[in-house]
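Left out: one protein chain. Kept in place: all the others.
Here is chain A:
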Amino acid sequence: MLRFGSQSMVRLTARSTPRLFLRAQSTNALNTAQTPFTFSKSGPSAIKYTTQHEWIAAHQDGTAFVGITKYAADALGDATYVELPEIDTELEAGDSLGSLESVKSASEIYSPVAGTVVEVNESLNDSPQLINQDPLGEAWIAKVRVNSLEDLQKEDLLTLEQYEDSLKEDH
């Protein structure tokens, strides 16, 4: 209980920090040097987050990359296995997109939007630790052709700022 109490104190302090500063500091921002960002010349047209700690970066042609946030990767600990989805799987928003095992925990990963899996990140088979090293870049989990780019504008998907705020409220 003392432990929880002191954490809350730290968070309360953090809240008084200016938002812009936080955004610049955010570790949950997409890595601009990796495929999920560089896939198209102009970069992703939308980057959104879920309350279940997934991120999605969608490009103009309807291709999107999905992964888990730095916050989730840190909270779960060292990844030991990534269960990737099947290519061609058709997904509804909220459907399982695989799972991640870390320190004896199996955690489900959900698709933020409806779409079809077109590619999975095979490098995670041999190097699950990438999830801890670069969860918002090299460790993307699946490449999905989204049914509609408009789905990225749905209210239940969060902007980076909203996601960061939800972390502060949640814990």
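Just so we're on the same page, a contact is a pair of C-beta atoms (placed from the backbone, for glycine too) under 8 Å apart; a residue touches a chain by one contact, two chains touch by 3 or more; residues count from 1.
One rule holds in what follows: contacts and distances are computed from a predicted model.
For the omitted chain of this complex, the UniProt record lists the protein as "Putative lipoate-protein ligase A", which is one of "NEDD8-activating enzyme E1 catalytic subunit", "Small ribosomal subunit protein mS26", "Autophagy protein 5" or "Putative lipoate-protein ligase A". Contacts to the hidden chain, counted on chain A, fall at residues 1, 4-5, 7-8, 11, 51-52, 76, 80-83, 99, 101-108, 125-126, 128, 168-171.
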